[in-house]
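Beneath this line is the structure, given in structure tokens, with notes to follow.
The complex appears here without one of its protein chains, the remainder shown in place.
All chains are identified by letter, namely A, B and C, in their written order; residue positions are counted from 1 within each chain.
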Amino acid sequence: MGYLDGFLVTLKQHRVFGGERVTTPYSGGRVFKRGKKIEGRDEKIDKPERLHGRHVLNRYDDGMEKCIGCELCAGVCPAKCIHVRGADNDPQNPTSPGERFGFVYEINYLRCIHCDLCVEACPTEAITESKLFEFSFTSRSDAVYTKRELLVGDDGKPRQLPWEDWREGEDAHTSGWMRATAPGGDADFVGQVGWSAELGYGVRAAEEAAD
Amino acid sequence: MSSYRWAAGYIDDGDRPKIVTSRFHLEDSYTLERYLATGGYQALRHALARTPAEVHDEVRGATVLGRGGAGFPAGTKWGLMPADKYPRYLVVNGDESEPGTYKDRLLMELDPHQLIEGSLIAAYAVGLAQVFLYIRGEMPLAHERVATALNEAYVAGYVGKNILGTDFSVDIVLHWGAGAYVVGEETALIESLEGKRGEPRLKPPYFPAAIGLYGQPTIVNNVETLSNLPWIMANGAAEYVRIGTETSPGTRMVAVSGHVERPGVFEIVNGTTTFRDLIYGDDFCRGIRNGNQLKAFVPGGGSAPWFTAEQLDLPFEGKLVGAAGSMLGSGAIMVMDHTTDIPAAALTLTRFYAHESCGQCTPCREGGTWLERVLQRVVDGRGTSADLAQMKEIGTSICPGEFPHASSSRHGLDATPFPYKMTTICFVGPSAYAPVHSALTLFPEEFAARVRDRVQIPVTAVQ
Amino acid sequence: MSRFNDDNLRLAKEIIGRYPKARSATIPLLHLAQQQEGHLSDEAMAHVAELVGATPAEVLGTASFYEMFKFEPVGRYLINICGTMSCALGGSDELLAHAEKVLGVKVGGTTADGLFTLERAECQAACTEAPNMQVNYRHCHRMTNELFDRLVDDLRSGRRDGDIPAHGTLARVRQQIPAERAVGPAALDDRGAPAWLPAKEVGG
Partner (left out) sequence: MSDTVKPTETTPQVASDPDAVSITVNGVEHAARKGQLLIDALADAGEYVPRFCYHERLSPVGKCRMCLVECDTGRGPAITVSCMVPVAPGMKVDTQGETTKRMQEGVLELFLANHPLDCPVCDKGGECPLQDQAVSHGPGESRYLEEKRHFEKPIAVSDLVYLDRERCILCDRCTRFADEVGSDALIHFAGRGNNTYITTFPDQPFASYFSGNTVQICPVGALTARPYRFKARPWDLRQQESTCTTCAVGCRIAVQSSHDEVLRHLGVDSDPVNHGWLCDRGRFNYEQLHSADRVLQPLVRAGDDLLPATWSEALAEAATALGAAKAAGGAGSIAVLGGARGTNEDAYAWARLAHEVIGTPNVYAQMGDGLPADLLVLERATIDEAAAASTVVLIGPDLKEELPVLYLRLREAAVKGRTRLLEFTPKLSGLSTVAWRSIAYEPGTLTAAIDTALADDQIAAQLASGPVVVVAGRANLAESSTATVQAVRTVLAKVPGSTVLPAFRRGNVIGALQVGMRPTEGGLDTRGVLQAAADGGIECLVLLGADPVADFPDADLARRALAGARRVIAVDTFLTASSAQADVVLAACAFAEKAGTTTNIEGRVSPVARQVTPAGSTRPDWMIAVELAEALGGDLGYDDVGQITADIAENVDGYTRVTPEALSAAADGVVAYAPTGIGPVALLAGEAPARSSYDFRLIVSRTLYDQAEGTAHSPSLAHLTTATTVHVNPLDLGRIGTTDGATVKLTSSKASVVCTITGDESVLRGTAWMPFRHPGVDPRELIDCFAHTTDLRIENP
């Protein structure tokens, strides 16, 4: 199929040309009427349970950072939007358990495709995705989230940036993440979904495998 | 000397030929005076009157099987040295540590001159420039007796420069070990003697006879092997092969320990005495203690796969025992009666070999300890049936393929003959697995019960 | 005082002189150092290394391979109770439990008075005399709880000083090679067959 042929398919699907649109316009939960926002109806619609939003870097209960700076997330990232540098923990005042911690951690959201491979690659469940994707920015430097923006606060809640539209209770849904391999690495559970536990939000039971 | 019984463990009753223990009954057997009075150093004179080659032929003719465990004929071993490469060394292996074995200590404590004379005969026969007598460190009495004997022998002119006025000159240097079972392996012994960690060398490609101590041709002989030589020189190889069987001539020393009425060390005729004689015979151990039943016995030192009552009538002969699925090793029998807790008994041996692993090759270092830990868990009543399978898996990582075991009509098993294949450099790794394999194969029900009931029984069980 | 004293240094040099390569004397020299101090200090190992021409790390590597070398001070009497099969079948576990109770220390521990260190050992080549134990490597056969108690009493009161020297001293008799009788070490570059071998017989 040539380049133009592909474009033709898209056009044919459009209402104007008699097709059925395959996507719905998304408004971020706000309800509009003729281009104007209706007051009092400013709420987000429910998102799928497995939606991948913007990332957070988690901490352990004692406040230690989970990130060990291993760069596996950066290595697996298909969009090459993650930059990590490790460093030696100060034994007297460690940032994370063990010898190594994530000294630099940056995600460029102009590139991120929210594929969640970083989350799957993470050996310590340090990086997870929240449900938040109502965020936009007007400068490139805002789009590059550093450790300062990504790391959750001492309460385990994500930091809310001015251009992010967080709603009541949404910050509690940062821990629910899943991956295709069981967290324990048990080969018997390969292919079955497992849920992690972090910051006291509880563990969900492993989902049954489809077959 | 109150803590020592001077002839501890040695039992001599019955009318058996004595080759190496002929002086054990004498209170002062270890003195030069007594040795000379009982024909000592006459064999050396005989030897010096002949050419070295004739002496070598005599020893070769006697087919003295090595008494260290492998059973390789000493005369043949000597002949493996490359021609024209000098100096050559003799290392006397007195690092006896195999569980159950205990004969070299007696030979060194009770008749050190016999060993010295044997070493001199070997040195003369093959042109050895120096003899190192390596004695296990944990045997200070043996060390004192041998040192005294050597000092006497030097002064009397039997050792050192121009022995007995001939141009035969050789030094015997006494060397101590410091506690490591694996050093009993001949290449590890050489490493240790070089002042290094006693880690066995890989053979092939090189055997010590070709490249040994300091890279020179080296003979490593066991204490008992060498102690036979004076008798052979004095009485002739023909006389020697008249004792015992064709394949296993002479006598050998056997220690029988464990649950028998009268444990002890015996010099037996090679190849003819059966295990039943040894365990039940009046001249030997006189049966199981308290009239109990025999459950199992280890026929040849801790490394050997176990036998049960079914194998009692086998003679103490290397080839036959090998075919039956075990080995004679260094001449030690350990007897377990029916009260013995088999998993716990196996653990005592596996723990030994895990502890004594030198650590250089992976299967032994990791596998031995892993076996010990799993077995410990099973013995402690915390094991699962997966653990039993796991132990066999670890075993096949150390010894791929079939592992030898005895036949068992109870379990409908035929014997798997010796030897085994192994992924390790020396026999310590497989030895850690041998007791586990024997116990699991011959007594699976005890492990099943242990895993099922999760109970703990003391190793000695009923006294 | 960790390096060899003058007497022992002389002895050490004599021992080294018996071997074709000095490094072979490592273990005997370490025993000598342990005899002097009761255990091996870093300084002693460094001195041995100097004498045998190895690096201290090599001497440490050798020393730590062998069980008899102790790197920390141990009691005057090192009690080793054998736990391998024959002795275990003969009741060594019970003996060990008794010893722990009597001495008031666990395996590996040293009594507060510095007299006894208790260890569990592997086969001591006295399998027919089970259960067997050693005090400073002197065998004690067919031990019972009563015999053990008596032995400990004897050791405490010094009644056994005659036959059981303090830890470190192995044999009280040393080999002495009279100078006029000594052949000397067979040097490695001495490539000829020994004098008594007829030339044509080489090859053995």
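By our rule, a contact is a pair of C-beta atoms (placed from the backbone, for glycine too) under 8 Å apart; a residue touches a chain by one contact, two chains touch by 3 or more.
These numbers were taken from a predicted model, which means no experiment stands behind them.
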| item | value |
| --- | --- |
| Visible contact partners (per top-of-document touch definition) of the missing chain | A, B, C |
| Residue of B:Leu278, B:Ala346, B:Cys361 or B:Val436 touching the missing chain in the full complex | B:Cys361 |
| Of C:Asn5, C:Thr55 or C:Gln176, the one touching the omitted chain in the full complex | C:Thr55 |
| For chain B, the residues touching the chain missing from this view | 180, 197, 202, 204-205, 354-363, 365-370, 373-374, 390, 393-394, 396-398, 400-401, 421-425 |
| Residues in chain C touching the chain absent from view | 42, 45-46, 54-61, 64-67 |
| Contacts of chain A with the absent chain, listed as residue ranges | 68-72, 74-75, 83, 85-88, 98-100, 103, 123-124, 187 |
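To be clear about the criterion, only the chains that are shown with their structure count from here on.
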| item | value |
| --- | --- |
| Touching both chain A and chain B (chains) | none |
| Farthest chain (mean CA position) relative to chain C | A |
| Inter-chain centre distance, chain A versus chain B - centres from mean C-alpha coordinates, in Å | 68 |
| Between chain C and chain B, distance of the C-alpha-averaged centres to the nearest whole Å | 21 |
| Between chain C and chain A, distance of the C-alpha-averaged centres to the nearest whole Å | 65 |
| Residues of chain C that touch chain B when the two form their complex | 18-21, 23-28, 30-31, 52, 54, 58, 61-63, 65-69, 80, 83-86, 88-91, 93-94, 122-130, 134-141, 151, 160, 163-164, 170-178, 180-188, 190-198, 201-204 |
| Residue numbers on chain B that touch chain C, as the complex places them | 1-5, 8-9, 51-53, 56, 78-79, 81-87, 89, 96-102, 104-105, 124-130, 136-141, 143-144, 147-148, 150-151, 154-155, 157, 159-161, 166-171, 173-181, 192-199, 214-216, 255-259, 263-265, 298, 302, 332, 334, 336, 340, 344-345, 348-349, 351-352, 355-356, 358, 458-460, 463 |
